[in-house]
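For this depiction, one protein chain was excluded, whereas all remaining protein chains were kept in their positions.
Moving on, here comes chain A:
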């Protein structure tokens, strides 16, 4: 195994840890950076999706001929003529039926793509798609998820997990909090809608895409279309946000189908409505949390039950119990999940899957426990700090939640807080403060990298990483510069190209740790090679690394990033309006590579958390299952005026299980935010809000003016 002590003791000195603007920042703010739908191609045709309008049923006819007669229309791809796909293809290795587009006449849910109209121009394709008449034989649909749904079952992917005797501890505990918390469907809402271009050129399938991991996408595409993996090349140079929604989008599969059938480069760009309808969402959850504690607030039992939903075609499990795995010590812990299959689109990963909704429930319940036992909420969490993984018993790689809590409390001015709810008024506003802790898994996944030394003293780093707006490209250059002991100006970097080889994707907060490990290992290999030669040849010397064996040799540990968030809110009980006044997040997320972009990403996560707390809710019609607020005017996300004084910072932390000491920051910053806001709303009004979002309707109907 890796020698942990040695790597802890002497983090290298260099550019890592100093702030750097994004390498591509100027291109982005001047509009020169090209996103997937911006890259020009000669002879490009355009595809426009047609989505199912019924909740469930069978396609009985598609009016292809009328559309083929429309100006510019080149073809209509549908289940009758689409290439057959390999049902074994899926992002995580197992077959994912959400990828099986246009394979039969079945409509499993509203919004399922049923055809692609391809035309010379995007406008003609859109006109054709709008005009395409599809008829259906409708079938009865099951559209409403509820915790007591008769079809509820425990999915194999999320079996019951426990330690100790929860029921006995709850029965014996002098204080018990037992509450239900619900979270709605939420949508990723990345700024850049999904877009893909596909063409066949020189015997290869070339794809320009908006995704979170070009290598993985190329691999799954090759399985899906039964191609040799080396045939497919996928690039995603710039990506305007993903948040979990940019794996293999429907636009990509349909673009590949269209270019294969029509022998033309084809671009398919989703409209905003189609993004809502076809690229997944965070599933709604209905959670019951029971906390048993002694009179000092020490936890004897945590029982976390979740009911959630998936589609009828693919089992995706949102797992809020994840947060309960490792946040607090307790004598007994039990995590249970039940799933219901309904005729709705398949949910998917969304920023901090599991932990984001799970922390709303657990951290709201902890606040209720603090009230019940009369212990300060920060102190309550300090009293339940675990020494080792609460269920696993494994040691932590590093854990500084205590630092987050104490430093956060100090900077927020928590010590002066009057714990009584509903007693601070400023004009029509009631004021309150609240806090919550957060946790999200860290770790490294196998990746490859190559670094070439050139005779002129410069280096080229090649790694199949993705920069989805996080600043990954810049962070990786900083790490490479330190590893090679050269200035950043000596390094150029190529990312987001599947031809660069296998690498983990931008997901699970494990991109930076995985990629930096591969880069530092490649740098070591290169330096060894350079030591043996006098002159670098014209085509350079290349060092390579594959971290799979290194990662495979790691001992099992509990590895997580942590955070504590503090919020001050104002609530007008007469109008129901809730406004966040200030927010502070303190995080322990390993070594911070680029403070400038890290702070930005943390603030982004907290902003999305405020949005989750107050605004976001995918509303569906109970009769047809379709979303009735599928645009950004109807689906509200927090924007500038909603985000007041917001601050993110960190305390020392270092993950000894990877050479750069890195943990991810992409997800931990949204974990706990909604609970901190909800707890502050209680402190302002005296009324608990156990359902998200905390809309003005909820305030008006539950709070006395």
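Just so we're on the same page, a residue touches a chain if its C-beta (ideal position, glycine included) is under 8 Å from a C-beta of that chain, and two chains touch if they have at least 3 such contacts; residues count from 1.
Convention: contacts and distances are computed from a predicted model.
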Hidden subunit of the complex - UniProt protein name among "Transcriptional regulator", "Iron ABC transporter permease", "Cytochrome c oxidase subunit III" or "Xanthine dehydrogenase YagS FAD-binding subunit": "Xanthine dehydrogenase YagS FAD-binding subunit"
Residue of A:60, A:154 or A:575 in touch with the missing chain, whole complex considered: A:575
Among A:563, A:626, A:659 or A:672, the residue in touch with the chain that has been omitted: A:626
Given A:123, A:160, A:418 or A:485, the one touching the chain that is not displayed: A:123
Positions on chain A where the hidden chain makes contact: 51, 53, 123, 126-127, 130, 271, 273, 428, 574-577, 579, 614-615, 619-624, 626-631, 633-634, 636, 638-642, 695-697, 700-701, 705
